[in-house]
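For subunit A:
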Amino acid sequence: MSSRVEASGRDAILASLRRNAPPASPLPEAPAAIVYDDPEKQFAETFTSVGGRFVCVASLADIDAKLEKLEPYTQARKVASLIPGVGRTIAGVGRTNVDLAALKDPHELEGLDFAIIAGEFGVAENGAVWVAGSALGPQRAIFVVTQHLALVVPADQIVHNMHQAYDRIRFERPGFGLFISGPSKTADIEQALVIGAHGARSCALFLVG
Partner candidate 1 sequence: MPKVGLFIPCYVDQFYPQVGLATLRVLRSLGVEVEFPEEQTCCGQPMANSGCGEYARPLAEKFLKIFGKYDQVVAPSGSCVSMVRNHYAQWLEGWPNFDHLRTNTFELCEYLVDVVRVAKVEGDFPGKVGLHMSCHGLRELRLARSSELMVKPFNKVRFLLSQLQGIELVDLTRPDECCGFGGTFAVNEEAVSCLMGRDRIADHEKSGAEIITGFDASCLMHLEGLIRREKKQLRVMHVAEILERARLS
Partner candidate 2 sequence: MIGHAEKAAPFAANEPRAHWHDQALWFVRLKRDRQAESIPEWEALREAAAAIKAHTLSRIADYLEEFERNAHANGIQVHWARDAAEHNAIVHRILADRGITRLVKSKSMLTEECHLNPYLEARGIEVTDTDLGERIVQLRHEPPSHIVLPAIHLKKEDIGELFHKELGTAKDASDPKYLTEAARAHLRQKFMAAQAGLTGVNFAIAETGGFVVCTNEGNADMGTSLPPVHIACMGFEKIVPRAKDLGVFLRLLARSATGQPVTTYTTHFHGPMRGGELHVVIVDNGRSAILGQETFRRSLSCIRCGACMNTCPVFRRSGGYSYGYIVPGPIGSLLAPLRDPSQFASLPFASSLCGSCSDVCPVRIDLHHELYAFRQKLVENKTVPLFKRMAMAVMTYVLARTWAYSLAGRLMRWTMPRLPRALVYGPWNPWGRQRELPPMPRQSFRDLMKHDLNNEEPK
């Protein structure tokens, strides 16, 4: 279709919308929303209830030891980490063995078993973690192609609800960002919940601090 046709399509649609416009009505603000006595606890509970694995650590340096307790990590042959200092075992046999910067194409991510990514903040009401595009490195597909995922979130960055979440998000424009809440899943076969659909089969979250 030529751009001329499209331009006239655009004009026709906008004209039709103005012609048919309903009477004006005000744009409301969101109602006062739930806040929790213990947002961290609420977040942990909700994140776990959606199939995620929740782990508290005192500092970034403690994560590696906890990772070694996770079967998806210990079984992983290809590991990538977008967080400096995380994913390198003390035993000296460096776990992270995928150089993300060297990948020329997201398809080369295929085969990645375990990815460690930074989350900016968590939302207590639904166990969601905001991951900005810039935290995904050069190949943003990493979070969905990886077989298993670990998110690292600072403990003092848990908001109560989605309204607070949108108050603090600054979209990178142009850019990309998403909420991740646990591992991928489906219930499309007779409503039986299966964890691990097309994205990560498991999702661990390390709350730091």
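The definition used in the following text is that a residue touches a chain if its C-beta (ideal position, glycine included) is under 8 Å from a C-beta of that chain, and two chains touch if they have at least 3 such contacts; residues count from 1.
Basis for inclusion: all candidates are chains of the complex that A comes from, given by their letters.
It should be emphasised that the depicted structure is a prediction, and the values quoted were computed from it without experimental measurement.
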Options 1 or 2 - which one, within this complex, touches subunit A: 2
Candidate 2 contact footprint on subunit A (complex, rising order): 1, 5-6, 9-10, 12-14, 16-34, 46, 50, 106-107, 110, 125-128, 138, 140-141, 143-145, 161-163, 165-167, 169, 171-192, 194, 196-200
